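For this view, one protein chain was removed and the others were kept in their places.
Coming up: subunit A.
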């Protein structure tokens, strides 16, 4: 690991100033659960760390008014246990407590979690140059395509990259039409979560629609009664503390037995948090049965491009979505 300078910022402006002065080789650090891990692997090599975990008011959680607000510095554990979130938006709480371990949720922030990097084994195990990776070393190639690709994406893949977007929380935020608040050298702006995440295309090293030096300061979600009928359903190799093989965030607005509007997003199967638009459209106006839910779920996998070892994710993914739709429709599920 390279030597680093550590700076603790007290305000967002102080942090942005420090970034400008570091001339490109700085990274903001909040919980550090991704960044410090990647520094140990030699994948991230900053020479300056600007600590933004203790920015004034950065951990604010506000559920009053017509929208939900989560300060970027709020801990995953704290948002997961916010009473009104557990009650009114179970998919949000579940996406957090089904991620990582309690130790990591006590460290990691809901803003930093948006920027978690892929767990692709070729991305993580190649700092010494053993494996090429277009994300880590643009233009070097991709060892995962045609390699051991069981955990790789089937949706949104390109010829340059098939790494899975690892998050759970961003998938739930996609279903809930969240907006991301950013502050940078050129001031403040907000961006929809759909525009925030980038497809790999020919530039898989560009993952987020962020300018250098920008900081995620908050996340807002328009309030909806669909939150009450929602779930985050996550299928893993082991029952707890593992990344998703397939996951689904579902929230339903219902008129009696009929779906007025469905919010559906997928995790574990795609190169970015994936809005299941085809599924959402097919569910609208439908009276729910498992068969209809499964048909609607399958539609979102029509464009899937599996490799040699991950074809199972198409069927697993569709069934995960269908199960999630039926769980959400019951509207009675709660976190442990």
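Structural remarks
The definition used in the following text is that contacts are C-beta pairs under 8 Å (C-beta built on N, C-alpha and C of every residue); 3 or more make two chains touch, one makes a residue touch a chain; residues count from 1.
Following the convention adopted for this analysis, contacts and distances are computed from a predicted model.
Chain not shown in the complex: UniProt lists it as "(2Fe-2S)-binding protein", one of "Nitrite reductase (NAD(P)H) small subunit", "ABC transporter permease", "Transketolase" or "(2Fe-2S)-binding protein".
Among A:3, A:65, A:187 or A:256, only A:3 touches the chain left out of the display. Set against the missing chain, the residues A:103, A:202 or A:284 yield one that touches it, A:103.
Where subunit A meets the omitted chain, the residues involved are 1-6, 8, 29, 32-33, 36-37, 39-40, 49, 51, 53, 77, 100-104, 106-107, 239-241, 336.
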